[in-house]
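Every protein chain of the complex appears in place save one, which is left out.
Chain nomenclature is as follows: A, B and C, assigned in order of appearance, with residue numbering initiated at 1 for each chain independently.
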Amino acid sequence: MKRYLVPVLIVSTLALGTAAFTQSFSVSLGLKQGPEQPIHFSHKLHAGKLQMNCLYCHYSAEKSTVANIPTPYTCMGCHRVAATDRPEIQKLTKYYDSGQSPPWVEVHRLPDHVKFNHKRHVKADIACQTCHGPVQEMDVVYQYSSLKMGWCLKCHRENLDNPKHPATMDCLACHH
Amino acid sequence: MSDSVVFNRRDFLKLVGLGAVGVAGCSQPAEKLIPYLVPPEDILPGVAYWYASTCRECSAGCGILVKTREGRAIKIEGNPAHPVNRGGVCARGHAGLQGLYNPDRLRTPMMKNGSAWQAVTWDEALKTAAAKLAGARAAGKSIALVTDNVTGSFQRLADTWAAAAGGTHLVYEPITYHALREANKRTFGVDAVPDFDFARANGVISFGADFLETWINPTGFARGFSAMRARPEAFFVSVEPRLSNTGANADEWVAVRPGGEMAVALGMVHEIVAQGLGVTGNHAGVADAVKDWSPEAVEQQTDVPAAVIRRLAVMFAKARPSLAVAGGVASQSELAVAMVAAVNLLNHVAGNVGETVRFDRTWNFDAVAPLSELQQLAGRMSDGSVGALVVYNANPVYAAPAWSGIAAAIDKVPFKISLSSMLDETSERCDLILPSLHPLEMQGDAETQHGVHSMLQPTMKPVPTFDARTPGDTLIALAHGAGFGTFPASWHEYLTGEWRSLSGRFGAGEEFDAFWDRMTKTGGAWGEPTGSTPGWGAMPAFAAPELRGAGDLALIVYPSSLLYDGRGANKGWLQELPDPTTKAVWGSWAELHPDTAKRLGVAHGDAIQVETESGSVVVPAFVWAGIRKDAVAIPLGQGHTSYGRYAKDRGVNAFRLLTPVQDAASGSVAYLGAKAKVSKSAAAVELVQTQHQRTQHDREIGQVIPVSALLGGARAAAAGGGGTAGVAAAGGDTAAAVGALSQMLSPMQSRPGLHTEPRVHPPGEKIPAHSVSAAEPELVVRSPRREPVDVGSYKHATHRWAMAVDLNSCTGCTACVAACYAENNIPIIGPEHMKRGREMAWIRIERYDEQVGGGRNDVRFVPMMCQHCSDAPCEIVCPVYATYHNPEGLNAQVYNRCVGTRYCSNNCPYKVRAFNFFDYSAPDKPTFAFAEPLNWQLNPDVTVRSKGVMEKCTMCIQRILEGKGNAKDENRELRDGEFTTACAQSCPTEAIVFGDLLDPQSRVAKLSHGERRYWVLNELNTKPGVTYLKKIQRDTATT
Amino acid sequence: MIGPLVDKLLAGPAVKYRGVMGVYYYVDDATDTVRALRGLGHAGLSVFSPVPYHDIERALEQKSSLVRWVTFAGGLLGITGGFTLCIYASLSYPLVVGGKELISLPPFVVIGYESMILLAGLSNLVGMLALGRLPQVRSSAPYDPRFTEDRIGIWVPCEGDEARKVEQLMRGHGAEEVKTHG
Partner (left out) sequence: MSSNDARKLSPAAVLSAPVEMTQKSINDDVLRLIGAPGRVWWTIFIIDLLILGTGVIAERNQIINGIGVAGHTRPVMWASYVANFVFWVGIAHCGTLVSAILFLFRSHFRRAVYRVAEAMTVFGVLTAGLFPLLHLGRPWFAYWLFPFPTQRQLWPNFRSPLEWDVFAVTTYLTVSSIFFLVGIIPDAAAARDRTQNRWLKLVYTVFAAGWTGSNNQWKHFYGAYLYFAAIATPLVLSVHSVVSWDFAMAQVPGWHSTIFAPYFVAGAIFSGVAMVINLLIPIRKAFKLEHIVTIDHIEKLSKLVLLTSTIVAYSYLSEFFSAWYGPSKFERDMFWWRATGHFAWAFWIMFTCNVILPLTLWFKPMRRNMPYLFVLCLFVNVGMYFERFVIIVTSLAHPFDPSTWDVNYRMSWTEGAILAGSFAWFFMFFLIFVRLLPAFSIAELKETLPPPFRRKHA
């Protein structure tokens, strides 16, 4: 047994190293924890329990390359009256009154050399959850997908011949 | 890639106010932003909005559309609806953005404290200024207001303000049109600068007018000019001592002795009248007036052979309507009025007045003062009768001859206020600077052409880096503070008041607010041209100017086509764009004829000293045959002693060479009037050029087709019903056609042999889009097994993006290059690196002087960008697929995959790839090209490249993707021309056409299969996606 | 501290050898000895020499090395692998370059060829080491440093009487030195 130990160790280290170096995982490795946000906003409550449409707040996702982060103005549309006694809402009101945006912490970050177009994907009937995961179950939003190129390509490869919304593998589509 | 230089999200939120939208109205913008063609609604991040406005980079006042993203202006394009430019923008127009985001713009009001500048608050500054103005008025002194040619409502406000303040409003422009106005007053009885309809003319003779560069309205004229040149017979002859870039587009260059233009015009008149050509009804009394100017007599005075004058006269008279224009340096001499009058007479006898010379829509230079008025002001300043001076945008300390005495006079004024946004030479001498907003940030209007009321609207909220105000508000605040005149509360109120009076004429019966919104949205109001054609008035006296001075070379000081009179010098793009004539950047030069240079013992690039009685400068010599042996030419624009990092201490200020010669009639300064002494100098100067070869060494990069072959080919095609290009030309049995054929099929290009034949496509074969090219290689090595790839994304492609570049239209103006810099985040790298050939431009204009030196003129401009070859040599050699062929035929460059082997550039026969030798996008590096806030201009749709990667033309892939997305949103097919590349959009002559080659109805497909097509270096079988159209070569000598 | 450890390492494991080692200077003496020993039926003998001597090899009736086949197999694997890699890579992400076909065999020849040589070389090395039992920590016979200088050693694994006979035979064939182990 002992004489096999060294080769087994070497081989498994190499294999793991290669995997770590070259492969990404389409699901984060169990680190389903998002950053702490200035206001404890719960998607689980809004998108899950209250069944709000994603595009109600992130309205530019279907009109623009960029999905907007809602301004306090959007929030206050409801929270002028709703749940005004909660401390988090009072925090929000304070931001709103002082004319400032809460310093939200970015969860999904693409490198600058990737141009992702939200509009195209939303209009191709791809559910937000496909990439962002079950946001409606997340109390604190975390990065669900790896957002790596191989992960993007997986879907794009599968839909190359999609008759309605053909995907592309052309590099220029995202890198320009 | 390091996009960290690009604007970040937080800045964006601040700027568009999204971070605080609806917060108790406390940060409502002063003015509403009204986008062009889209309803003003919430501004979405990631979506581009367009605002109509007016370009204020020169006096022409082109209509522009400004593209904004995330609330910041990132691109300027021409407004196709605007009558001045009809869609084109020149390089200077594009560079307006670099004025907006100029890192050297003043950030706050500044007060001079001893010799140092001190930042002060607006309140404090206004209080001080108002007190000083009030003091000056109390002391019975006058107050002088000096501006550039502002026109429109601001002109009226300034006039009123100056009058109320007890002073004068002087409009100072270094380049003026006084001779034109004066001559028109004398000959036609109209004191105006007429419009010129180049498009209608069948032939143009220019007497020194650089109408494609700076003269009156270069962009608009270029559009008309290209329309004219599209007609094979329409000729253009340039009569000037130095071949300007306008002259470079001529079929013939008459290298006239400096100051001899008038004589040539009169010689032509003499001949026309003698032969009874033109409109004989206009000949009355003319023969007598020009009796001393027979072609033979003119030959004596001008070195222009009598035969040439006779030929030109006949050509000109027969090509009705034709057009003769007088301008440029030729019209800025001691006796300039006589010269312009002679050209007027020429137009008159040929019957062009009212046809191509139009007085129904005149140009507005009414308020511009000649130099003599500036001298008078200087005199008043010197004798102490001026108590305060207010300057806006004018920079007379730099842009006036030293002998005007303005600099010393300004120092004598007790208190000087500048409203400039830059610390230029004049502002530097002031005591207080109240920085003004950039025209792209402010509300206003302009009336550069009578009857064309253009709107200036703020295309973005003022750049927060700079604490500036609208000059109108500043003037009003000063008047209020000093207690003179009656003015409305704000400039906005004044402006709307002015427009209220226009609403009656241009309104569609709507409320004023609706009218105002419509005006801002569309860019202004302009009705049909009105006015009558004047008749011939008095016959003026004709006399040619005499050049004086100790030297033996006539000094020609001309405005630079990029820096103009120097106001563009602090814009990196304009410094880095190669001058269309010399391809020189970041400096000054003096042009010399090779024989003159030889006589002086000077080689190209050597330092020479040019000396007049007023001053002397040391510049590198630019030796070429495009200038007469008895002349030396220096461009204006450089030699700033302040004005910002890009302008300071670069080149020489040619205004300093001007001798005290003024137009006798108007008092404006004479740019042609001195003789200069030129000698070799030992000083170290450097001439940085982007192109060194003046000819193409028979390589047929830029090709021509003789007009005879073109007409012959058309006849043959009509007769035979088929055939294209050279083969068709051969069908014509004329000797000219055979000559054309031999010219097209040079030995280098065509060597058919046994082993070379084109691949035959079986009928019905489907060729994937990526491999389509209009090119028909003459040499295809047979490779029967080579099939286009038809898998993956390649399977479904339905477009093949391509371009057609018409060399017959290209005037070499470099507007496309500037547009590309703006659109594609191309960094500027400075002279040191330009010298080493590290230019980052994705498109360049190659210039080949095939025949220059008087007589037949053959200058070819070849816009050279990535050819997007179907069989691209660059792609094969990249080891990491950083460059590859995309399904829609584009040669793609993936920056983030590039490792920087530079092999692709080596293997590119067109040498159109630019390499990031340094980190131009890292703020901590000395090579950083986007000094804050220049980075605000960066296009967020285009990656900013980091060091060590190759980049090149993408055919504006971001626009292609956007266009395809729009079509998809609307569930329709793409329409030809619904989007185009930045270069094509900007081109004043529409020489570049972009589109889908697979759409047989597209303009590009039609042009690419037209008669004049060819492909650069086609013998290399690259199958380019860019088709060039041969320049039409007209031999005026036989026309 | 480390020094003695190194010495210990270099000394290698203590081994008990059983057999006779004869040391020769002359090649013909050694050849004769080998022939004689093989005549007596000693098959497992080894010869140590500073250079390979063909006479001795002939006397030992050595067959040629099997390394060539290992090399050949490696080369075959290399060229197949090289082409496979190129073709797989071109198909897995189809990208057109220079208007060429996806599977353009001519350029792949270079890759196939170089891979062939690389793997042939590596397998040649592996073959040599494996067949020559290298690297070895423990010699199969009592080694003498003179064998890398100018002496030839003949090792006959044997015991007891046989050893004595061998020793005599060696001395009779001109051995400079004979030593019996075990």
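One rule holds for everything that comes next: a residue touches a chain if its C-beta (ideal position, glycine included) is under 8 Å from a C-beta of that chain, and two chains touch if they have at least 3 such contacts.
Please read these numbers as outputs of a predicted model, since none were measured by experiment.
Note that of B:E213, B:E839, B:E888 or B:D976, the residue touching the chain absent from this view is B:E839.
On the side of chain B, the interface with the absent chain consists of residues 691-693, 695-699, 701, 747-748, 751, 833, 836-839, 844, 846-848, 862, 864, 873, 876-881, 897-903, 905-907, 909-911, 913-919, 925, 927, 947-950, 1017, 1020, using the contact rule stated above. Contacts to the hidden chain, counted on chain A, fall at residues 18, 22-24, 148-151, 153.
Chain C meets the missing chain through residues 3, 6-7, 9-10, 25-29, 46-53, 55-57, 60, 62, 64-68, 71, 75, 82, 85-86, 89-90, 92-93, 95, 97-98, 100, 104, 107-108, 110-111, 113-115, 117-118, 120-122, 124-125, 127-129, 131-141, 143, 145-150, 174.
Simple rule for what comes next: only the chains that are shown with their structure count from here on.
Two chains share more touching C-beta pairs than any other pair, namely A-B. Taking each chain's centre as the mean of its C-alpha atoms, chain B lies 80 Å from chain C.
The mean-CA centres of chain A and chain C are about 61 angstrom from one another, to the nearest whole unit. Among all residues of chain A, those that touch two or more other chains are 169, 171.
Within chain B, the positions touching two or more other chains are listed as 792-793, 884.
Those residues of chain B whose C-beta lies close enough to touch chain A in the complex are 1-4, 6, 13, 18-24, 26-27, 44-47, 792-793, 795-796, 884, 886-888, 890, 892, 894-897, 941-944, 954, 957-958, 961, 965, 968-969.
On chain C, the positions that touch chain B within their shared complex are 91, 93-102. Of all residues in chain B, only 770-771, 785-789, 791-794, 869-873, 875-876, 878, 881, 883-885, 1023 touch chain C in the complex they form.
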